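Every protein chain of the complex appears in place save one, which is left out.
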Amino acid sequence: MTKTVGASIDTGTFTKKKSQWVEVWGRFKKNKGAMIGLFVLIILIGIALTEGLWIPEEKVSTIVVADRLQHPSRAHWFGTDEMGRDIFWRTLYATRFSLTIGFVAVVVSAVIGIPIGAVAGYVGGKVESIVMRLTDIFSAIPTILMAIAIVSLLGRTTFNLMLAVGISSVPLFIRVTRASVLTVKNEEYIEAVKALGKSDLYIVFRHVLPNCLSPIIVQVTLRIASAIISSSSLSFLGLGIKPPTPEWGALLTAGKEYIMGYSYMCLYPGLAIMITVLAFNLVGDGLRDSLDPKLKH
Amino acid sequence: KESSDASGDSGYRDHFVAAINTMPVTLHPGDNDAPIVNDLVYDELIRYNKVTKEFEPSLAVKWEWIDDTATAFRMELRQGVKFHNGNPFTAEDVEYTLSNKGANSNVKSAFDHAVIIDDYTIEVYLKNGDADYFSKLSNTLYAGVLNKASVLADPDNGTAIGTGPWKYDMKGTLMGDTYKFVRNEEYWGKKPITKQLTLRYISSASSRLIALQNDEVQAIMEPNAADVDKIKNDPRLEYHSGTGVGPAKLYYVGFNMINGKGAKNIYLRQAIARALNLADIIATSGDLNAVEADGSFWGANTAFRAPTSAFKVDLSYNLEEARALVKKAEALNGGPIGKLTITGNTTKAINMSMCLVVQQACKAIGLDVDIEETDSAGIKAKTDWNNPNFDIIQYNVPLEDWASAVNRMFLPFSGNNRALLNDDYVTNLITKAAAITNDAERARMYQDLQVYIHDNAIYVPAYYGSRDGAQRKGVEGVVWSNDGYPEFAYATVRK
Amino acid sequence: MQFASSIIRNDNMHKYILRRVLLLIPIILGVSLLVFVMTDSAEGNVLQLIGDDYTPQQMAELMHEYGYDRSVLYRYGNYMKGLVRGNLGKSFIYKRPVLELYLQRLPATLKLAGASILVAIVLSIPLGIKAARSHGTLIDNGSMVLALLGLSMPNYWLGLMLAVLFSQKLHWFPSGGNLAGWKSLVLPAITLGTGLMATMTRTTRSSMLDVIRQDYLRTARAKGVPEKVVIRKHGLRNALIPIITIIGTELGKALGGAVVTENVFSYPGVGRLIIEAVNQRDTITVTGCLIMTAVLVAVIQLFVDILYAVVDPRLRAQYTTGRRKRGKKQQITTQGAVV
Amino acid sequence: MEQPILDVRNLRKYFKTPRGLLHAVDDISFTIDHGKTLGIVGESGCGKSTTGRCILRLIEPTTGEIWFDGENVAQMKTRQLRAKRLDMQIIFQDPFSSLNPRNTVMQTIAEGVRVQKIHSTETEIQKRVLELMDIVGLAERLYNSYPHELDGGRRQRIGIARALAVNPKLIVCDEPVSALDVSIQAQILNLLKDLQEEMGLTYVFITHNLGVVNHISDEVLVMYLGQNVEQAHTEEIFRNPKHPYTQSLFSAIPVAKVGANKERIIIKGEVSSPINPPAGCRFAPRCQHRMPICTQQDPVSTEVTSGHFVACHLYS
Partner (left out) sequence: MNGTKQQNDIVLSIKDLTVHYEVDGEVVEAVNNLSLDLREGKVLGLVGETGAGKTTTALSILNLIPFPPGKIKSGEILLNGKNILAMNIAELERVRGKDVAMIFQDPMTSLNPVLTVVDQVMESILIHETSSKVEARERAIQMLETVGIAAERADEYPHQFSGGMKQRVVIAIALACNSRLLLADEPTTALDVTIQAQVLDLMLKLKEQFNTSMIFITHDLGVVAQVCDEVAVMYAGRIVERGTLEDVFNHTKHPYTEGLFNSLPSIEDRTARLRPIPGLMPDPTQLPLGCTFAPRCSYATEACINTRQTEIGFSESHFALCSRYAEKNFVIDRKEID
């Protein structure tokens, strides 16, 4: 075999561009809103991860009857609740619960939804139509109703709440994954890999799923946001987390009975939810824009 | 245009709306957890006057035991009373009310048969002695009188027919939300002034108050304790705490006496009892007029109350003593107690705060307690007699009718006994007392019962809950009672 | 609309509608089975709740009456037998036919969902178009921030705040119930509509942005079509297609969101019925309501699909194949050209 | 005579579609000798790619035999097939969708090298990848680039390198140059020709650019609506097209020469639907020479001169 056939031809200019993720990050950085969202999220996640280290337990859960229903003051920045607990510390402490609920719910739905969607999209045929019919059935019931049904029937525990919110958004993940698998699987490089004699499993995990990542990542971020809202709505309806657990929805629910005279009890947890959800939405939007191939060209 | 009838007064609005926090669910009085509607539509046979503590005639004009063991009585009925559908009220209707398929089990389970002497005289025979039967008949939930003919003709809606001052307006009524009534123009008793009455079910206290301030409703049940000051300071509103003679409900902590950790360990139960600072529980209860329970279970009828001095064991709040009792309990147990669970019905926030206080109290004496949250059905499943599955329970019992309360709480295997007590001593006392018509003797027996229960810390009573309400200025005729639901039958509002 | 009816009269459309209606059957089967199986695994039983102070014998009778002494499948079978005859069973708690309860509540919920969707459509479409056309400007960013806020606000929270402000403080609208005519609808509709509006504004904007990039708009401009007409006639009609999908799914969401809103405002709709039923473990009512809601959503979806066909001629052709999605390789022409 | 490396017999591929059976490939037979190039030409949708994919069994043929190297690919078990596929590779038209955007040049090519299992250590693999890049004319510095950083020509080279990595005997080239500009197209064509010479590769070259087919193939097969209408040596078929479709097709090629495009046969109408096609010659609806028999009976492929096959009633 002679050494080269066409090497001499490649003389054209080549400007090394940044790697894709660097490029995505570059676009993301330009989006002010997304950066603010990311900043807020990092703080929130930081609080969630470290709160055990610096938030005194007794501030969060000890009942101090004498301090009941104190309006915000220097001693209690956000006031105290009906059990005399400090709302500032509770709101802060709730970060972990609320984020965990959002994350776990989305992990539940992603872990169930993505493989099913991937298989349905990749295998196609009967499997696909059965899966999609089932998905139709599932999604004929509005998500929140579905979650209500699940939580009320399985029992009102935190775990079941996460499960319910998670399960109710499984159809979404199935759809999103399937749709992007469908486009990816028709790409010619998949066929090229097949021609190399690779197994389907290898192809799905090595080539198909990595290329479906963008819409899934975006969906995950946005779904965490809506999972936080859904779970707090359930709490509000009396089906979710119970008030003593420091979780924003539960704090708010406890506060709703005091909305007339002690509206601060609703205000701060409500703001916390809003800010968190907003941050996730901003980041999700930012990701969508920066991952969107349409904007690449 | 104003109606010209006698009770009509142009100074009053035609329509009165009240917000209630409890949801009437069916049209059958005996099957309805919310007697607030029952009192409007149905009449009881005997009326219990809470002030004089005497029975008064209602649809029955005369009643008396015809034996000594409280198993048979005769009753004479009011004549000329008409049901909403125009049917006359007769003895047949009474028999039917006590024995029909949907009849409340409180009356039905004791009912054996009836002998109708004539249209207005009836003899009723019970299966076993039940000295409280008359008091049961005074409750429209247990024995709101139905019209046999209309129920037989229409099993679904026929039960909506009563003899009471108000008739259901079925068109405007939306079960579970809005209950509309029109005045019964043919009522045998005192006729209401207002022509239309609407009860709206609003579950959130703050929403009820907003509706009141907005004049969407003219009276509300149970405002939030935290809002009471607001109400008092609002010139348009009036606050009413219950004016009845006794407390509405007893909130208590109970133990699983069958296989819970405290079942065989009296020291553990006593330790927990002594660890509870009732003042804390009350302060966090959200019940403004709550009263510390003084060791007895019922306040409705003082005649049955044991004097506190009769108690042999001091179970008052004392952490030192409580800790010592824990030591004893551990010794009895042969080692550390381990984790306990307290089960609470958390459908209402009040229950949860009580669980929290109990948890914190136990922590103070070195007991580790988990809270298990569940709803009513969950509680019922947990306290299933075959498979009870909890250590401590937080629960409450209504005190409107003390006799049933005592049965519900202490009678083993009664459907409602949530703390699972299976004690021969208690059972014997209760069944014996039930068959005694002599009040003094019964009172003594019940007092013994209380001492026993207290000293053994079988139930730890926490506080008597109250009922309250608020109304707009100009509202008249609402009876804000503490030991039962408010009565809206004669509610009116000045224009 | 005559156009629409002519489309429906089209034979293939008939078949398509029939197919869609038949699709309801598995949905109903699936939903009811799901609920039944889950009910069975729940701790505690509604009958224990009802038969609070029943004797064991009475309890046994009750259990028998509702088939609780048999397997789930038996009860499921029984239920389905009833369902075929349009009987959704009798509520454990209310002791009335579930269908009757549902139908009593449905109009209120439909009114609420309809009003909020209407509010959302009327406000969001112009706003979305405006935002897309002024892409990157203050108007665009401002409306997008607003939309995001609307999306991020828990709607029960919004509802509470609205009630405090407009009922308690200003006395403009009733704080709840359904006794004051259209006024009763205002606050709940705004509460429910805000989230929908947010989504719809965003969808309108992005779909409009998509369309603005399309070649056929350039074609139109090259013809000398005035800019306004370009947007209205060429842009909007194409942008409408994803918006219609969104309206369909949002209506479904509205029916779900109504549950929360109705409970904030004590509004007597299906959502409140469901929550009360859930609280009372009235599973048969929950089941019935879920099934009916699923059917309703499916029917709405059907209407949306028909609406689609009105707007998008490409889809009309699809009805001949009965498939919505067009495969990449299926763009085959059947027509021989006439030259 | 030497056995042909590829012998396709009566290949058919029907797709089920909602509107009916789509006859994408309908009874195609041909053979290719070692080291030769068979050009397949035809209009869009006539089944060229489907044929190519069937050869590698990337899609399952409906019926037919595909004898490759003495074995029938169409009958193979999955495992056997996977091994066999390494002797056959494919290069695609679209340089944008044929490379995984998340893999670097190295990763893409190495995937093929790894399959071979000859090179075990990472350094060996790396060495082999660099060697292959060199062969297809990719500068070493592009080693860690991603496809989106490269132009179409370079991307096409990566595709070629990936195919070469497994040392195939046969490469199906599915319009490898259609998406490229002429100057780049020429670079790739030269590369393919050189590779063929050096490595003795056999090509199935699918295209609709007749200039390219003329340049690169030894033999040409003209397809129309899933069927083989004419097949002959390249020179023969360009000099002497027999089938009316081939004639008009060839006359329609615009030639880059002043005054070269005078007499052209412009056929009317467009390709009809491949779904449930009626009996008879598929080209009949557009054919100038249509006879009654054309719409009744399928024409059979006949050898009009040595090695020149035509399926047309005019010649039978």
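Letters A, B, C and D mark the chains as written, and numbering starts fresh at 1 in each.
The criterion applied here is as follows: contacts are C-beta pairs under 8 Å (C-beta built on N, C-alpha and C of every residue); 3 or more make two chains touch, one makes a residue touch a chain.
Owing to the predicted nature of the structure, the values given are computational and were not obtained by experimental measurement.
Novice: Which of C:A220, C:V259 or C:I306 sits in contact with the chain that's absent?
Specialist: C:A220
Novice: Using the definition of touch stated at the top, determine which of D:I267, D:C281, D:C294 or D:A311 touches the missing chain.
Specialist: D:I267
Novice: Touching the absent chain in the whole complex: find that residue among D:K77, D:K117 or D:K257.
Specialist: Residue touching the absent chain, from the options given: D:K257.
Novice: Identify the residues of subunit C touching the omitted chain, counting contacts across the whole complex.
Specialist: Considering the whole complex, subunit C reaches the absent chain at 214-216, 218-227, 233-234, 237-238, 311-314, 317, 333, 335, 337-339.
Novice: At which residues does subunit D meet the chain that is not included here?
Specialist: Residues touching the hidden chain, for subunit D, are 43-44, 151, 153, 181-187, 189-190, 193, 208, 210-212, 214-216, 234-235, 238, 248-249, 252-261, 264, 266-268, 270-271.
Everything below uses one rule, namely that only the chains that are shown with their structure count from here on.
Novice: If every chain is reduced to the average of its C-alpha atoms, which one ends up farthest from subunit C?
Specialist: Computed centres place D farthest from subunit C.
Novice: Between subunit A and subunit D, what is the separation of their C-alpha centroids in Å?
Specialist: 46
Novice: Let me have the rounded angstrom distance from the C-alpha centre of subunit B over to the C-alpha centre of subunit C, please.
Specialist: Going by mean C-alpha positions, subunit B sits 42 Å from subunit C.
Novice: Quick check: what residues of subunit D touch more than one other chain, meaning two or more?
Specialist: Touching at least two other chains: none.
Novice: Where in subunit B do residues touch two or more other chains at once?
Specialist: 204, 210, 347, 374-375, 378
Novice: Could you please specify the touching residues of subunit A with respect to subunit B in the complex?
Specialist: Listed in rising order, the residues are 62-63, 65, 68-69, 82-84, 155-157, 238, 242-244, 254, 256-262.
Novice: Looking at the complex, which residues from subunit C come into contact with subunit A?
Specialist: Going by the criterion above, the answer is residues 23, 26-27, 30-31, 34-35, 38-39, 41-43, 145, 148-149, 151-157, 160, 164, 168, 252-253, 255-257, 259-260, 263, 274-275, 278-279, 281, 283, 286, 290, 293-295, 297-298, 301, 328.
Novice: For a test of understanding, state which residues of subunit B touch subunit C in their complex under the given definition.
Specialist: Touch list, subunit B to subunit C: 17, 23, 25-28, 31, 105-106, 109, 156, 174-178, 198, 200-204, 207, 210-211, 213-216, 347, 374-382, 384, 408, 413-416.
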